[in-house]
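Let me begin by handing over the structure; questions about it come next.
For this depiction, one protein chain was excluded, whereas all remaining protein chains were kept in their positions.
Chain naming follows the written order as A, B and C, and within any one chain the residues start at number 1.
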Amino acid sequence: MSEGKDRRGRELRVKIGGEAGFGIKSAGQTLARVFMDAGLNIADLTEYPSLIRGGHNNYFLRVSKDPVFSHVEEVDVLVALNRESVDLHLDELVEGAAVIFDPADVSTTGWLPSGKLRPVPVPLKEFARQAGGTIMRNTVALGAVLALVHFPLEGLAESLREQFAHKAPEVAESNIVAAALGYQYVSQNVPDFWLKPRGIKGAPKRLLIDGNEAIGLGALAAGIGFYAAYPMTPASSILHFMAKHERDHGVVIKHTEDELAAMNMVVGASFAGARAMCATSGGGFALMNEALGMAGVSESAVVVGVITRPGPATGLPTWTEQSDLRYVIHAAQGEFPRVVLAPGDQAESFELAWKAFNLADQLQTPVIILGDSYLSDNRRSIPYPDLDSITVDRGKLVTEGDVAPHPEALGGNGEYLRFKLTEDGISTRVLPGVEGALQLGNSYEHDEYGYGQLGEPAETRIAQNEKRMRKLDLARTLVPGPNYFGVAPADADISVLCWGSTVGPLREAALWLAEEGVAVAIMQVVTMWPFPALEVADFIGDAKRTMIVEGNFTGQLQGLVREQCLLDVDHSLHRYDGRQFSPERIVAGIKEVLADA
Amino acid sequence: MSEGKDRRGRELRVKIGGEAGFGIKSAGQTLARVFMDAGLNIADLTEYPSLIRGGHNNYFLRVSKDPVFSHVEEVDVLVALNRESVDLHLDELVEGAAVIFDPADVSTTGWLPSGKLRPVPVPLKEFARQAGGTIMRNTVALGAVLALVHFPLEGLAESLREQFAHKAPEVAESNIVAAALGYQYVSQNVPDFWLKPRGIKGAPKRLLIDGNEAIGLGALAAGIGFYAAYPMTPASSILHFMAKHERDHGVVIKHTEDELAAMNMVVGASFAGARAMCATSGGGFALMNEALGMAGVSESAVVVGVITRPGPATGLPTWTEQSDLRYVIHAAQGEFPRVVLAPGDQAESFELAWKAFNLADQLQTPVIILGDSYLSDNRRSIPYPDLDSITVDRGKLVTEGDVAPHPEALGGNGEYLRFKLTEDGISTRVLPGVEGALQLGNSYEHDEYGYGQLGEPAETRIAQNEKRMRKLDLARTLVPGPNYFGVAPADADISVLCWGSTVGPLREAALWLAEEGVAVAIMQVVTMWPFPALEVADFIGDAKRTMIVEGNFTGQLQGLVREQCLLDVDHSLHRYDGRQFSPERIVAGIKEVLADA
Amino acid sequence: MPKVADFETALTPTWCPGCGNHAMWRALKETLEELELPWTDFAMVWGIGCHGNGADFFRCQGFHSLHGRALPVATGIALSNPDLKVIVEMGDGDGYGIGGNHFIHSVRRNIDMTAIFHNNQIYGLTTGQASPTSDQFMKTPSTPGGVIEEPVNPVGVAVAQGATFVARGFAGDIPHLKELYKAAIQHEGFAVVDVFQPCVTWNKMNTFKWFRDRVYKLEELEGYDVTDRTMAFETSMKTFHELTCAPDECKVPIGIFYREEGAATYQDDLPQLKAPLYKLAEKPRDISKTLESYGG
Partner (left out) sequence: MPKVADFETALTPTWCPGCGNHAMWRALKETLEELELPWTDFAMVWGIGCHGNGADFFRCQGFHSLHGRALPVATGIALSNPDLKVIVEMGDGDGYGIGGNHFIHSVRRNIDMTAIFHNNQIYGLTTGQASPTSDQFMKTPSTPGGVIEEPVNPVGVAVAQGATFVARGFAGDIPHLKELYKAAIQHEGFAVVDVFQPCVTWNKMNTFKWFRDRVYKLEELEGYDVTDRTMAFETSMKTFHELTCAPDECKVPIGIFYREEGAATYQDDLPQLKAPLYKLAEKPRDISKTLESYGG
């Protein structure tokens, strides 16, 4: 915790802790929305076990007028809905932190006398009961938090109406009453608190979304027609998102019997011309491998979300890790081109999602969006996207009419060649239903028509294999490049490589280190495959001292760097306990490395 | 073909070509057995399409008094059962090669007048009909081949009786008659041929087996109890082999509903203490991934055969390729230790198969045997194995009785800890049924007992994850090292790395090159994972000029070398048309490289 | 409208001479010709197996998918383009073995498509292992001691799972098979057509003759009511045959076992599926209203 000490007071960090199954997350998100709507920046983090009830849940919320890139370890205000929450989070509390609790639930032995803390007892349950039911004690607590930090209550009413929009209107209204009771009580009974965040007037419009919502929104924007999935944490919420919008946006959603079906349906949907996607986590992806290869050899445009969690096997379903990078790059027998995109935050999730559909269509091959729990489950306030910049590029595709006006799709004899050999590896797709073109998708190796038996001669195999693999060259010209943050590597004390959601805490850490005079260069690899070897080699080449920060045991990005660049980094920082790096950890890690230098 | 010119006359190379579905392979194998039983060395190669009937099949047989390591491209005697066989294989025939054919089936236009060839017309069908049925025309041809090369007929009768052992005795006897008719005819009508292989008296006992039979025999020797599989070319013959022996060796065989079931059953069988194995090809392995990870996290001792074919997806089912190396190394979500063994030939297949079971038990983690069609489908004569050297090492395992006398398996409170933290990463397995030990296998992360909920705290996760990964260090001390052939790298004009079945043609090529004064050093990586980085680095470090020969497009071994050794080789030779390298191709490839040097 | 000969490619079928697949294909081509289905209006999907090799000989729009996965691929097509009739061909290993889960779930969805099963009671393409419909005691390379499981009862399972059309044909009776194909393709809902397709190479027991001696037609059976689910179930339990049973001891019913008209199909319940879904991707979708609930 020492690394963040001097950050106290610059922002508001709230944690709500309690037993699983009590709606802590949705309460927290409601609070988050109040602050965002007031123009402040938000990052949240929910932690929960893979249980419906029992076990400890907690919701962390960070609010600042400056941009925020991740959660942090420190907490200014703890709402402890049970005693366990105090015990588990005591270490995280800064000096003078407030602990809001209901004396009826939370025993005060052990921690109360601690001079460093500010206990704020509130009869949460009692107020909730008064408002209509003890289930609303979270809402009472939200009122209490706002009052404590002298933030206006009004926003909360609106936010509660949003939260309970799909319930009877009385529900929202009782909750508003509950919040008001908590607010009043604290305003009247608790002396001045040292943190008083202020809203920002006229702040630009933003969105408060998690990574999965961002992916779902991106897919909608891209014109998705078909989405199939089997629920799997942490990918299920994409299914929920898409299902919620099936009617208003006309998407066909299928909750399938298993992930085998989901991926195979997506290949079928793509054959029929729909923009099609499925998403899952590692275990479901395992069941999709074979059909992923089929998408590769049949040159199907498909988008596959792989939102990872710690493995192996069932692993730790509700926690986060970055240990499936190599798996998604090498999954499925045989060799075929694929694109793997790893968004670093919610804004990038949105952008890469719609771009993934264009890439899939342009390359006629699977595009994987590789996320993780940290990104998918947690919300950040992001700039309102520039909707006008979104494009739909379906690549070489004929959807309707007759094939005759498309001679580039035809062979010498005037027949349609689905897998016509071309310089860039892309043949023209003609959808079923177009006159004059009979297309055969095939999981076998095949000739230009698609016939499997004719795919067996050595020359045909070589030609089709090389044709497909040429797409990787084209892909290199189309995929998003790496992101760079902080100073240039030549000017940096340390140059750090990362990928995926780790970039958040790393950027945060870099800002903090900058304040202490340590210059950090960051390179976030975004397109993991085809790997940007030249850019990485340049970054490492320019750097004085290099490091990789990644959330796994074996160093999967590092392995790629070694393999693709024949270079290594000087240091690496790993985490594989299911938790995301905090900026504090990274700051400490970097300082340690620099101290040894 | 130029590379092998001067090899003509040193050995006998026979090819039998004809339409699929006419038993060409079994006829060829019968012939092979005649020569092996006479003390000669054998390598064969069958090529066939993924069809039951129609399409071209061919069987190639190489016979020599010297050791042989692979097929070659040249053919001395072609048995052409149809005209297509002549057309397809004309290029392979050496000067003076004989073409045995039935004028009733094979037109003689185009090739007959060629002064370079020796046409041997034989009324195959007619003789077969005389012997009892035209189906025996292959057998007539076998007699013809033996007569042509002046080899005694006697061995063939015995070999035919073996081939038809499971049929009515008349079948063998009619075939013997058919063979004799062909033999007689050629002896009487065909002038002296220039190749006359002689048997070797008193040659040591050998086996004529293909890679899959070798794996099956190794598994039997290891004491396998349970084998489950779903048929998939080219792995199916392991299932057939095991099924054939289920009764005499007491193995439980299950042809399952799919590969998901096969792998999961194997994990269950391992939990119950059986030595258990499954095998498949890439597409079936895709369906096994999730359970492979479960074997990893639940620390199950399982052996998985992955016998590859060209992909992606259904690909080219009956052809060969080495394109799943990275897939088997990275398959399944999350990180866990595994061992990947890639036998280079049939003798090694046998040895690695029984060793795989020991490694699986010692390491309590999945061991993969990675083969390919070339190895699994084709036979070689190998030395009779030293059965006394075979060991069974079940590692830390308690099978019966009471757990009390095994304090190393217990926690401080006297309770059994299935996942007890140990220095080498291995905990004592106690089988269900042993008194006093209640073991919980788990696909979730877990604590030392196996409880999933208690696997969620960061410390437990870290401890169990690191415990499992420590097994890789132990594995390094147990796994077979690389094989070296030819001269030492320092003395070599070129030092070549390879893995799996490619070593055969490479060794052959090295012998040929040695005759021309080119010194080749060969390193065959046998344990692909954990990767022998030190040995490879030494080999490359000592070499003047390096090369990798592998049967894939992307250079998967090369990628591993780059990643694991931070070194690259100077050259690489790839093949990805479904065919194995011939020694000729490799000789040409190496010469080309050296010419450029 | 394409005629029988138009459905043929330049490739000669590689099925073994005498294989039941030839007859099944002929029946389907004739059916399509008679139904006057233009090429643009239907799509075929094949699994992997001997049956699937038909993809190379059959000139049409289609997808030769994975072993066991033809139904989900077909479902993806059917749920993305309501203008296409989708016809799926599967093997018995393919459709009832590795693909068995998709079978049950496709039935309960009542997806509007036709599912044809090439039931040769054997794994043809992988050289003769037992299939899930192999008769008990059948000896094969994977069951040298004989099959010890009950065969899958596709008719009974489909009927129990709420199927709206279940029929069984025999490759030895093309005119009858064509009637089944026609009814199945015209049926609105998921139509199951299991076809006894003798494999002359590997299955030496369930031969053409074996079936010819035993099959009888449900439509000729007095009192058979195709709308009676229980009758269909009971009859399905009689279709199990033993390898050794005499022709008059074990009769094998073929024909339509069960048919329910008018049940809603899966597609009927998807109001958003009025036009092919590719039309949704002609330009970026306007999501501004959707963004509102996220603060936008």
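Simple rule for what comes next: a contact is a pair of C-beta atoms (placed from the backbone, for glycine too) under 8 Å apart; a residue touches a chain by one contact, two chains touch by 3 or more.
Remember, it's a predicted structure, so these values are computed and weren't measured experimentally.
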{"item": "Touching partners, among the displayed chains, of the absent chain", "value": "A, B, C"}
{"item": "Touch criterion as defined above, residue of A:Gly21, A:Gly414 or A:Gly481 at the omitted chain", "value": "A:Gly21"}
{"item": "Which residue of A:Pro231, A:Gly395, A:Pro457 or A:Pro482 touches the chain not shown here", "value": "A:Pro231"}
{"item": "Listed residues B:His71, B:His89 or B:Arg206, member touching the removed chain", "value": "B:Arg206"}
{"item": "Of C:Asn21, C:Asn81, C:Asn101 or C:Ser142, the one touching the omitted chain in the full complex", "value": "C:Asn101"}
{"item": "Touch criterion as defined above, residue of A:Leu51, A:Ala203, A:Leu421 or A:Ala463 at the omitted chain", "value": "A:Leu51"}
{"item": "Sites on chain C contacted by the missing partner chain, in the whole complex", "value": "97-101, 104-105, 108-110, 132, 148-153, 156-157, 159-162, 229-230, 233-234, 236-237, 264, 266, 269-270"}
{"item": "Hidden partner chain, residues of chain B it touches", "value": "33, 36-37, 162, 165, 205-209, 213, 217, 220-226, 228, 245-252, 254, 256-258, 260-262, 264-276, 290-291, 294, 298, 354, 357, 381, 384-385, 387, 390-392, 394, 399, 431-435, 438-444, 450-454"}
{"item": "Residues of chain A in contact with the chain not shown", "value": "20-21, 50-55, 230-233, 236, 239-240, 243-244, 246-247, 253, 255, 257-259, 283, 313-314"}
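Convention: only the chains that are shown with their structure count from here on.
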{"item": "Label of the chain whose CA centroid is most distant from the centroid of chain C", "value": "A"}
{"item": "Whole-Å gap between the CA centroids of chain A and chain B", "value": "44"}
{"item": "Sequence positions of chain B contacting 2 or more other chains", "value": "50-51, 55, 283, 313-314"}
{"item": "Residue list for chain C, restricted to those that touch at least two other chains", "value": "14, 48, 53, 64, 66"}
